[in-house]
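Handing you a structure now.
Left out: one protein chain. Kept in place: all the others.
We call the chains A, B and C, going by the order they appear; numbering starts again at 1 in every chain.
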Amino acid sequence: MAEKSYRDAIRDAMMEEMDRDPNVLIMGEDIGVYEGTFRITAGMLKKYGPKRVIDTPIAEAGMVGTAVGMAMLGLRPIVEMMTVNFAIVAADQILNHAAKVRYFSGGQVDVPMVIRGPHGAGVQLSAQHSQSFESFYAHFPGLKVVAPGTPADAKGLLKTAIRGRDPVMFLESAALYGMKGEVPDDTNFTVPFGQSRVAREGRDVTIVSYSRMMQMSLLVADKLSKEEGIECEVIDLRTLRPLDMDPVYASVSKTHRAVVVQEQWKPFGAAAEIAASITENVFDELDAPVVRVTGEDVPMPYARNLELLATPHEEHVAAAVKKVMYR
Amino acid sequence: MAEKSYRDAIRDAMMEEMDRDPNVLIMGEDIGVYEGTFRITAGMLKKYGPKRVIDTPIAEAGMVGTAVGMAMLGLRPIVEMMTVNFAIVAADQILNHAAKVRYFSGGQVDVPMVIRGPHGAGVQLSAQHSQSFESFYAHFPGLKVVAPGTPADAKGLLKTAIRGRDPVMFLESAALYGMKGEVPDDTNFTVPFGQSRVAREGRDVTIVSYSRMMQMSLLVADKLSKEEGIECEVIDLRTLRPLDMDPVYASVSKTHRAVVVQEQWKPFGAAAEIAASITENVFDELDAPVVRVTGEDVPMPYARNLELLATPHEEHVAAAVKKVMYR
Amino acid sequence: MAKQKSTASATIEEPACAPEWSDILRQMIFIRRFEEATEREFRKGKIGGYLHVYSGQEAVASGIITALDKGDAVFTGYRDHAHALSLGSDPKGVMAELFGKGTGISKGKGGSMHLFDVEHGFYGGYGIVGGHLPLAVGAAYAMRYKQQNGFVVCFFGDGAMNIGSFHEAMNMCGLWGKEGMCPVLFVIENNGYAMGTSVERHSALTDLAARVRAYNISTEKVDGQDVFALRGVADRVVRQMRETGKPYCIEAVTYRFSGHGAADILQPYRTKDEVEQHKHRDPIAILQNRLREICGLGDEDIKQMEDEAAERVAEAVKFAEESPQPDPRELFTDVVAEHGPQPVNI
Partner (left out) sequence: MAKQKSTASATIEEPACAPEWSDILRQMIFIRRFEEATEREFRKGKIGGYLHVYSGQEAVASGIITALDKGDAVFTGYRDHAHALSLGSDPKGVMAELFGKGTGISKGKGGSMHLFDVEHGFYGGYGIVGGHLPLAVGAAYAMRYKQQNGFVVCFFGDGAMNIGSFHEAMNMCGLWGKEGMCPVLFVIENNGYAMGTSVERHSALTDLAARVRAYNISTEKVDGQDVFALRGVADRVVRQMRETGKPYCIEAVTYRFSGHGAADILQPYRTKDEVEQHKHRDPIAILQNRLREICGLGDEDIKQMEDEAAERVAEAVKFAEESPQPDPRELFTDVVAEHGPQPVNI
């Protein structure tokens, strides 16, 4: 085990896989000469050369589409989106090509590729650069959608993504890039998809989340434990497609109360799926309605005071926990 | 009142608004000379001329983006998508431009435009041409998302869309184009957004739906009434953004049971939002978990037998109704 | 100004008679009869969805594809039957796919627009206009990356040149081509129309290849009804591309005899007369006449080819007809390699 940042965990995952398998390559805007806007790829051009670290023009659909073609022919491209916001420009290539070509070809091709990059709100990047797309992509069969919340998961899940045979939307939290945590040294350490994790045990309320909001939920859980004696169990979904709800059901069967936390806009967001599934499957266990904590339903404003109002904070999670406890 | 098809209702709405307001125009692929793949626009080029009925190149992002520019300068463009599937190609223009420019300009512009076209599964059009996007678009603040289920609503809602000041995704059901129904003659007849409708009254179970699945739900309700004495109340949401849940809550407070029906893939689909909201708001009224009836979670296959298995049918709705009644 | 040259192919020297030309004629006749059969079966309700036939354009697919080797890869749009058949896909499997049968080459999951036969180098069959171009570019990169000798042919229509992905793909290929990493032969199947919109009405400049040259890719305009001309260019260009790893673009000027798709009955965008005029330049007739001249091809030979085509088509239809529907469990396979879907209604 070593203490690593979330950023370095991502970088290590890519470099280890590039070392292991010559078919892995990475492409994106300004990842080479410029060394990446978040410096995740710093040094990689030098180490692997321009055929494996490809600086692309500003052409997201072209980037994703060429990666699909590479993947169909047996390479394992990683596409870095400068931010995942820009992947919307490539939505057709992701949703209609990457996600579907295996199916409509009757299974004649694999599409082993990863689209990754920072995701979610930053600081004052305003409306076009501060969005959360997990429910958007997770709606589509044929894709995998991953949202790691710790350095270890970032590394282990990314390695699974790179080694897999399907297209993966790998949604990183830019806000967590600097966060440190223990990461196994073993270069064969991977984290499988479709396995939610109990991030914190507790008896009173189940908090379901992923990525940065999962980390925030842990803080709230600790605070509520200390200050109010409320013990929250926090479930980290880790992957939204495949979505592993069994640990959630098990937890709710114990706590009888659930809160779902997401940064996204509330309507038609990921928390709706979680909440609906909980109700559908363990209705009789529930002592209170499942409550969703979400961002405000507005495009992200630039002004810092408004921006802070637009995203969910610890006090909102705490309030939701108390609400489901009727406190 | 006159008996009109859903198709003619849409066409009438457009032509009446074009007659009323010279700023209304329509653009799309093969809507003019070719007269439209679904013939919705047949005759319109002749009547309004090429400046108001614009045949565009195959350039969905260009179509939507130019419409945004037109709308910002005071026109009221209608963009016909040959099918709404192709709007994915324009996702960035819809989600990052049409939906956000009012906000990030601090309210300096209106964006009165409508994107409309046939939506959902057809017959053997396979994976890239048979998708349902309502939850996808309805997630984004700044848009309106409309899904009419009757000729009258198709007309009245489309007129509201054209007269409004915001961008609207107007999702038509190709399968309903031939369906007939009473449509008011008044050229000022409109149907406001954000008003769900009780399409059928009943005391036992609330079925929540929209568009074609709402029509199917009505058939099931009649059948269940006749054959089993079960009385379903069917709520037609009509618009998914704004989403009017109050009539749903009122109905569930009466029936204590709810089924939500959509054609979309289940995970992260529209029914999740409806189900989660019902639970969140009228939990204590529920005698059973809200059950979702949805399409199978697979890209649409071409083979007719598989395709039929991929979409929800009357028996699935009936089974869900019985399930929430514990029958 | 674009530095790349635009060559209007000079008249190809009359080639010598070779057995290959009869094979090509046989193939083109077969493809025409196959397409006619699909139109018939569509009207009978045996084929569903959209159906886009290739009649009139046969010389393009045949002229180019017969120049390929094993290991080369082909991508095209939804008007894809001829490409699969030219590559050697089993007509029975192709027809079964159109019938939505489990024996179809895409297991009945793709249909007319999504034929696939990777074993024969056919990488599909795509329905989003222009969406496949970036895929072709990536595939070519992969081949060079793996130091394979193959290259990629990417067919697309005139209408596809107006969509963004076309341009993004072209620029990336032009760039990668500088490093010898992008051997894609782009083939514009310029049949004059995107559905009902003529080139003049959909493209600001009707010299479509000018767009391609703007990405440092050489282009050449070829008579798309003349399989001799097409094959001649292909042979030359293919050799050169394998060596250089650079892209090249052929604009094949052709014409579609049928409607855009099976639903395009009225065809208000063109006159019957225009269609008739173009039928005078039927690529099959042109090839037949040439082979009469240079190979002494006779009526008897042609009749034999026609009979053989009819028989093979009938066989394919019979096979498709008699094949079983896909197993219902197939609904859930091939979605992903791992972590497949949970059935909801079954």
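In the analysis below, a residue touches a chain if its C-beta (ideal position, glycine included) is under 8 Å from a C-beta of that chain, and two chains touch if they have at least 3 such contacts.
The model shown is predicted, which means the values in this text are computed figures rather than measured ones.
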Which displayed chains does the hidden chain touch? A, B, C
Of the residues listed, B:67, B:205 or B:300, which one is in contact with the missing chain? B:67
Which of C:213, C:231, C:290 or C:339 touches the missing chain? It is C:213
Residue in contact with the excluded chain [from C:93, C:138, C:164 or C:261]: C:164
Of A:59, A:214, A:259 or A:325, which sits in contact with the chain we cannot see? A:59
Tell me where the left-out chain touches chain A, residue by residue. 29-30, 33-35, 37, 55, 57-62, 85-86, 89, 122-129, 266, 293-299, 301-306, 309-310, 312-313, 316
Chain C positions in touch with the non-displayed chain are 1-4, 6, 162-168, 170-175, 177-178, 201-205, 207, 210-211, 213-217
Residues on chain B facing the left-out chain by the touch rule are 25, 50-51, 56-57, 59, 61-75, 77, 92-93, 96-97, 101-110, 141-142, 144, 164-166, 193-194, 242
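Following the convention adopted for this analysis, only the chains that are shown with their structure count from here on.
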Taking each chain's centre as the mean of its C-alpha atoms, give the chain farthest from chain A. C
Using mean CA coordinates as chain centres, what's the gap between chain A and chain B in Å? 30
I'd like to verify one number: the distance from the centre of chain B to the centre of chain C, where each centre is the average of its C-alpha atoms, in whole angstrom. 36
When the C-alpha atoms of chain A and chain C are each averaged to a single point, how far apart are the two points in Å? 40
Residues of chain C that touch two or more other chains: which are they? 104, 106, 108-111, 114, 126-128, 131, 164-165, 335, 341
Touching two or more other chains, which residues of chain B qualify? 85, 89, 126-128, 297-299, 301-302
